[in-house]
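Apart from one protein chain that is not included, each protein chain of the complex appears where it belongs.
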Amino acid sequence: MEEGRSERTVPSRRWSDRKEKQMPRSEVDWPNEVTYLQILDADGKVDEDLEPDLPKETLIKLYKTMVLVREFDAARLRLQRQGEIGTFAPSTGQEAAQLGSICALKDSDWFVPSFRETAAQVWRGAKLENDLLYVAGFEEGMALPEDTRDLPISIPVGSQVPHAVGIAWASKMRDEDTVTMCYFGDGATSEGDFHEGLTFAGVFEVPVVFLNQNNHWAISVPRERQTASKTLAQKALAYGIPGVQVDGNDVLAVYAATKEAVDRARDGDGPTMIEALTYRMGIHTTADDPTKYREESEVEKWRERDPIDRMRVYLMDKGHMDEDDDEAWREEAKKEIKAAIERYRDNVPDDLGSMFEHTVAERDPYLERQRKELMDYWERAGVEVGH
Amino acid sequence: MEEGRSERTVPSRRWSDRKEKQMPRSEVDWPNEVTYLQILDADGKVDEDLEPDLPKETLIKLYKTMVLVREFDAARLRLQRQGEIGTFAPSTGQEAAQLGSICALKDSDWFVPSFRETAAQVWRGAKLENDLLYVAGFEEGMALPEDTRDLPISIPVGSQVPHAVGIAWASKMRDEDTVTMCYFGDGATSEGDFHEGLTFAGVFEVPVVFLNQNNHWAISVPRERQTASKTLAQKALAYGIPGVQVDGNDVLAVYAATKEAVDRARDGDGPTMIEALTYRMGIHTTADDPTKYREESEVEKWRERDPIDRMRVYLMDKGHMDEDDDEAWREEAKKEIKAAIERYRDNVPDDLGSMFEHTVAERDPYLERQRKELMDYWERAGVEVGH
Amino acid sequence: MALELAEAEKGKTETVEMNVIEAINRAMDDEMLHDDTVLILGEDVGKDGGIFRVTDGLMDKYGKERVIDTPLAESGIAGTAIGLAVNGMRPIAEFQFSGFSYQAFHQFESHAARMRKRTQGGITLPLVMRMPYGAGVRALEHHSESRETYWIHTPGLKCVIPSSPRKAYWLLRASVRDPDPVMWMEPKYLYRRGKEEFEVGPDIGIDPLPGALIEQEGDDVTVVSYGASFQVAAKACETLEEEKGISVELIDIPVLSPYDSETVNKSVRKTGRCVVFHEAHRTLGMGAEIAARITEEEETLFRLEAPVVRVTAPDIIVPLLTREMAYLPDQGRLVEAVEKVMDYGS
Partner (left out) sequence: MALELAEAEKGKTETVEMNVIEAINRAMDDEMLHDDTVLILGEDVGKDGGIFRVTDGLMDKYGKERVIDTPLAESGIAGTAIGLAVNGMRPIAEFQFSGFSYQAFHQFESHAARMRKRTQGGITLPLVMRMPYGAGVRALEHHSESRETYWIHTPGLKCVIPSSPRKAYWLLRASVRDPDPVMWMEPKYLYRRGKEEFEVGPDIGIDPLPGALIEQEGDDVTVVSYGASFQVAAKACETLEEEKGISVELIDIPVLSPYDSETVNKSVRKTGRCVVFHEAHRTLGMGAEIAARITEEEETLFRLEAPVVRVTAPDIIVPLLTREMAYLPDQGRLVEAVEKVMDYGS
């Protein structure tokens, strides 16, 4: 697992074996470099030559957000197991990949998530109680202000990729120096939407950064059965887009690579794709049982590369925090979560008719008739929310 | 236009310009070679070291098929302009790309065309009169025998790519040494289906050869606006599949590269993608007017690289043919076409009810009612085929 | 937006005679003058002017930043159009034929239709998905279907089909201004078939999308149609009136979703008879919904003096060009159907 890469290798393509059977050909010269970046090693030791220049407050905020979201995953899991909320996709293990990247954006930049970016969403200012409302099954949790620069999560895998390209394109059309960052998983790279989105991004040179979280699994399908390509980063080259790999559990490497890509986009030099090598430490969603398809020993190996642990070592080495801080911040996080759960519980809606809202702008009389029929029925029959 | 490559270059990606702004990274080692093959030069002179070992009869059959299909395009265009047949997509200019590749297949191999492969279809034994029937608007022309190993043309661009992969996969499952060859254009490489098909082919290592005819245009969109990737061949690498470029107007190079790929597939060593650099000499289809979007001077340059002319030089140099043969074969082709037109005209169907056939196996009573209603009406109202 | 426009041109109105292609082209042109967030993207819409020349001249006028030739990737077109709409633009995305819009089906169903809901109104998508549809122009396979049902059955999408040059102009401009995604289907059978004279201009008043349009009042029977079929229906109604003395109430439903059944049902209550005429397949074509809305409404159902007849294309794949005209419901079939429903109770 040197340098955060999976030990597993893709099936040998037997390319070179056939070399002697082939006739001599000229080689085509094309930009085919893929690079790999790591700054904190597996133990949290920093490569000082590469260390990015991040202010202490930012570093601490990053660490605290990691801790908060890790705790939030645990809290949500408890609520889910108690039946209070529905299915969700935990970020656990991927905090560095999400936060190291999202922190390179400005507020005025656009954020296009997949469905597993709770950490990034929280960094962008999402309220935990809204997440809970949504996961508990209330559309009210999805409310986004009209001037938002965050898209809602995208559940159909990969389908958000062209949206991000379109958003970035509009910014370019208006000559704004706004960047769009788009998240997706390793599995998503197999979808046609990934391909079409990156094709457009390459042709129109839009200011977008594609942030691939290669967490090595798409539900039960391991990375090496997802595609025969050796890296995911190299896929970018098919679109004339640079592709880079980073240690995705190394918050500094993720930040540095993303910052370069964001700057590049902002300067009008086009898109970049970053493959952040990370790992889905837990379940895919609460409906999933990973013991069906993967070995605990693999998970164990990745546990040794935990992004939070590595950052803690780094911050302690730098003297930015100590054990007491750590304890205090964790308590703070728990308190914040507890308060959010209370706010969510205090705000649980009880109306049903709202399901008819926000279909289209105007009210269609026939739909209004359906609404009335149903509301009258609910009233008569005593049908309630969550029944 | 050295070596058959387009003069136009993709927009500079300004990759290296940013090098000095980047932090040092390690390079990822991955199979990233793309090769280019040419055997006949633009004047038809052969590189004897590379010359494939094709029997004289095959070479002459290839040449005669090229001539036949070129003439057939002209004949169809006349019929279309007279209103006798509908829209079709000519092969003119791409005969070497199609025939050099298809001739590497055995009869027992599978052929999956796009919509511009008349030359390849004819090589596989398609009857000209059936093509005419189809283009004239009669389903009867689409009849394929039950044991066919040719798919019908595929009009939705790129959608046939996963079919070819599935067909090849079935052959592999049954341990047959059958190969599937799949044709598609430069435009098709932007479709999600291309991506998903190649992803599957790479993962399941199926015996398929992807034959990309890069004719530099997708209707009005030039190759370099289709994707920012420098070559199309390099796209294969994103799927762990070797990608090679050939001079697509050089029938020998196309044959040699395809033969290697077919052998590779047959030996169980997986898929290959070949990018054959060629040119759509005429209209996209009969509905198209290329003067709206491209310069005649570009067409002129490619005319100098005509695949038929180059092969003629080669065959004459080898003493396989002379001017008289050429004349005679052209006349032969015209006669064959004339006879086919007559056969087609003699076989024009006149029933309407057949439109209800071949929807599903059984007859649905409600659909039968619709059929009866319509047939009665056609009878009463004197509605006829082609009215 | 680099384009500099004389204010004079914007204020100008004029009366011109146009066919459907010209009307759609002009509608986009005027809308782009009127609102500089409007842009066009699609395959071959730029330099080529669209394979039917519907966008002809617009790239020259507005530049290739606003009239964009895209790669050959429909989900890319739909998906980036959604992104453009999210970020302040009003994209008009062209799908070369409705038969190739299905490559983007999931973008329509999962995103275009749901963004308003999924952000509780925070993000809305003012975008138009233009697609030529329908048989009768000797096109290839996959080019001739009439599958508006897919969009009508999808909550969150609107579906609009014009039936004349004037309506094409006005309805397209209304669709571009509509705050929600509109699946805009162009009857290519009408593209070059007949002109109409009407007033146009970048800043003229544009009514929002309408309900059902009573195009001719009548007493004996209600005929409901839309799109290319509507013009065939209109001719049939003339024949019926002139030759048979049957008074037809002829209704056009250019907005298929949301469907204005109030207007149609009211008419059926008056006439007691209804014939639907469209080139979509019979089973779950729009006619099914029209019939069902009648049948579920007591006061309309019990006024029926004859079955609700659906004159439609059959439930089969559109045949190739020599048989497509026989496949298409024609005037004769509508005339016969109306005569038949008139026979009931008389």
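We just call them A, B and C in the order they show up, numbering each chain from 1.
As a convention for this text, a residue touches a chain if its C-beta (ideal position, glycine included) is under 8 Å from a C-beta of that chain, and two chains touch if they have at least 3 such contacts.
The structure presented is a predicted model; accordingly, all values stated were derived computationally and were not measured.
Within the full complex, the chain left out of the display is in contact with A, B, C.
Summary of contacts with the chain left out: across C:Arg147, C:Lys188 or C:His278, the touching residue is C:Arg147.
Set against the missing chain, the residues A:Asp288, A:Asp326 or A:Glu362 yield one that touches it, A:Asp288. In the full complex, chain B contacts the hidden chain through residues 110, 139-140, 142-146, 148, 151-152, 154-156, 159, 161-171, 173-174, 192-193, 195-197, 199-200, 203, 357-362, 364-367. Touching the omitted chain from chain A are residues 86-87, 134, 136-139, 155-158, 187-188, 190-193, 218-221, 225-227, 287-288, 292-293, 352, 354-356, 359, 364, 366-367, 370-371, 374, 377-378, 381, 383-387. Listed here are the chain C residues that touch the chain not shown: 99-100, 102-103, 105-106, 109-110, 113-114, 117-118, 141-142, 147, 149-150, 152-156, 257, 259, 281, 283-289, 291-292, 294-298, 301, 304, 306-310, 315-317, 344.
One rule holds in what follows: only the chains that are shown with their structure count from here on.
Distance from chain B peaks, on a Cα-centroid basis, for A. Centre-to-centre separation of chain A and chain C, using mean CA positions: 40 Å. Chain geometry summary: the mean Cα position of chain B and that of chain C are 36 Å apart. Residue positions 190-193, 225-227 of chain B are each in touch with at least two other chains. Chain C has residues 70-71, 73-76, 103 in contact with two or more other chains.
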